[in-house]
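See below for the structure under consideration.
Only one protein chain is missing; all other protein chains are in place.
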Amino acid sequence: MSPSKALSKDEMAALVARDIPQGSYVNLGIGQPTLVADFLAPDSGVVLHTENGMLNMGPAAVGGEIDPDLTNAGKIPVTELPGASYFHHADSFAMMRGGHLDVCVLGAFQVAANGDLANWHTGAADAIPAVGGAMDLAIGAKRVFVMMTLFAKDGSPKLVPSCTYPLTGVGCVDRVYTDVATFQVGPDGAVVLETFGITFADLAARLDVPLRRAEDAAGA
Amino acid sequence: MSPSKALSKDEMAALVARDIPQGSYVNLGIGQPTLVADFLAPDSGVVLHTENGMLNMGPAAVGGEIDPDLTNAGKIPVTELPGASYFHHADSFAMMRGGHLDVCVLGAFQVAANGDLANWHTGAADAIPAVGGAMDLAIGAKRVFVMMTLFAKDGSPKLVPSCTYPLTGVGCVDRVYTDVATFQVGPDGAVVLETFGITFADLAARLDVPLRRAEDAAGA
Amino acid sequence: MTAVCASAAEAVAGVEDGSTVLIGGFGMAGMPVALIDALIDQGATDLTVVSNNAGNGDTGLAALLAKGRVRKMVCSFPRQVDSYVFDGLYREGKVELEVVPQGNLAERMRAAGAGIGAFFCPTGVGTPLAEGKETREIDGRTYVLEYPIRGDVALIGAHVADRMGNLVYRKTARNFGPVMATAATTTIAQVARVVASGELDPEAVVTPSIYVDRIVAV
Partner (left out) sequence: MTAVCASAAEAVAGVEDGSTVLIGGFGMAGMPVALIDALIDQGATDLTVVSNNAGNGDTGLAALLAKGRVRKMVCSFPRQVDSYVFDGLYREGKVELEVVPQGNLAERMRAAGAGIGAFFCPTGVGTPLAEGKETREIDGRTYVLEYPIRGDVALIGAHVADRMGNLVYRKTARNFGPVMATAATTTIAQVARVVASGELDPEAVVTPSIYVDRIVAV
């Protein structure tokens, strides 16, 4: 089933939300991935982790709810839900590094077909490097989902045979949600799961990555 | 100043208590060392740590105070003082291993002149080995005091040139408080600080360890 | 998601023969006796048990040992005044023993929970418990390389749980519970009571719900 046009950011976020199992513990990276929270069903039982030290984070704070001591990893004021807990940074990152989160959703500059991720540094000589928790998130969660447009503004593909930007993590990405297709990536390469407004053939023509169809991959 | 006779356990404990600086954080090992608590001045500000997860432990619990959830490392019911805190085992031993305790007082089978400690295992073939926190305590505190009789029941000295029992820690003991003398031990060997009911010459004759007098050591 | 179980039997269902079971408690403080009793009834055997002690008297871990379900004990202090069950089995050669310094036991489980591959530790250097282990001098001090201890199952005792699975403990009964909860694939907690989500102070939660798979009030 291929909708006739590319997905909006909200539609991508809804797609990610759909694939997060009931009751999962999830970290949503800074930027676009935070949109996913808006599409989780109220009864999903999904618990959000923020790496600055909290579980069961609630929606963004508004008006009188805003408390400078309660922010998410993007330093946006947020709220707490019943059953929340606070912990310090070593405990928070132990939780991630120890593989206790079910899903982490990240943005990316590039993802390689083998699951390598580049999302922290463009490698530009004059850029001030800043990694934050990106590397910890990339290697920590049981499953890492990436959410990005498939093509950069200059038209170059962001799903690549091999990352040209500095890596965030090696072979860490499981799924890639883009505006025109979703992919499974990993040691066996890239598999197209769904397409949106583009045919498999057109997709294969625009990427330098060998692609398989989900039907074929499942049969392999 | 040498009192005319050997010290009782209580007198040894009082001696150790005298040498614990005001406001120190202290762990008292199982057995005789726990007696030291009785000789700390009420205004000493000394805070007791118990490695099963508590700071500012109070005296042994009696009668209605007894709570099976509140024990010391010897599994004796104890009490809590105002300003107490509880923490889990990894945090408790991080506190020790990280060098945050000022003083730890331990019993011993043998102490070597260089500060090696043997206090966990007699090495007997049929003994069931059990170490508990002995090795962690031995290497963790800023200063380790040992409290023991100087001679075993068979008359053999427990301050030795080299431990014959399996080691608990290497070069970890700073001071040894015994019934007949107190010693400083370490890389420079054993120094007699005080004697009780025995002369320096008699002490030297009964030990296989070269001894120096504190006056000479200070001048060295 | 944390399951609130109706019975200890339900809570320990599915523990497999040959499992490594982390059992909380320091002596009897924090020992999850109801879960251990249920595990005895459940029948899993050939277990490796990681616990600070090796049982007291005839109940709890001592009872599990007495039933012959434990192949190996990993602990810091097996020998106690009332550890006669373990002592007898050990002297008869019916149970293996690995003695680990108490702080290393805790830190090795913490490493398992925190995704640390191994760590250089100063405890035990130059002693029989470090024999054969890799050592390294760092900044003039000698350290021993220690590896994580992971559990298939952790059985722990806590004080109160909320329905999400957040736990608080009581006094020194906290001991190994929070560390073991992080180090096992399946963490099962017995508690005195279960309250609604939101009734525990989020600042005072000791074990966040993410570490807890099943809870049962006993």
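Observations
Each chain carries a letter (A, B and C) given by its place in the written order, and its residues are counted from 1.
The rule is simple: a residue touches a chain if its C-beta (ideal position, glycine included) is under 8 Å from a C-beta of that chain, and two chains touch if they have at least 3 such contacts.
Because the structure is a prediction, the values reported are computed rather than measured.
Although one chain is omitted from the display, it touches the following shown chains in the full assembly: A, B, C.
Touch with the chain that is not drawn comes from one residue among A:A13, A:V46 or A:A94, which is A:A94.
Across the entire complex, the residue among A:L81, A:M135, A:L193 or A:A214 in touch with the chain not shown is A:M135. Hidden from this view is one chain, which touches subunit B at 22-23, 25, 45, 47, 49, 55-56, 80, 82-87, 94-101, 140. Listed for subunit A, the residues touching the missing chain in the whole complex are 50-54, 67-71, 75, 80, 86-90, 92-94, 96-97, 116, 121, 126, 128-136, 139-140, 166-170. For subunit C, the residues touching the chain absent from view are 107, 111, 114-122, 136, 138-139, 141, 143, 147, 168-171, 201-204, 206.
Here is the rule we use: only the chains that are shown with their structure count from here on.
Counted as hops between touching chains, the shortest connection from subunit A to subunit B is 2.
Central chain by Cα centroid: C, whose mean Cα position is closest to the mean of all protein Cα atoms. Chain centres here are Cα averages; for subunit A and subunit B they lie 55 Å apart. Note: centroid distance subunit A to subunit C, computed from Cα atoms, is 35 Å.
Each chain gets one centre point, the mean of its Cα atoms, and the points for subunit B and subunit C are 29 Å apart. Touching of two or more other chains is recorded for residues 110 of subunit C.
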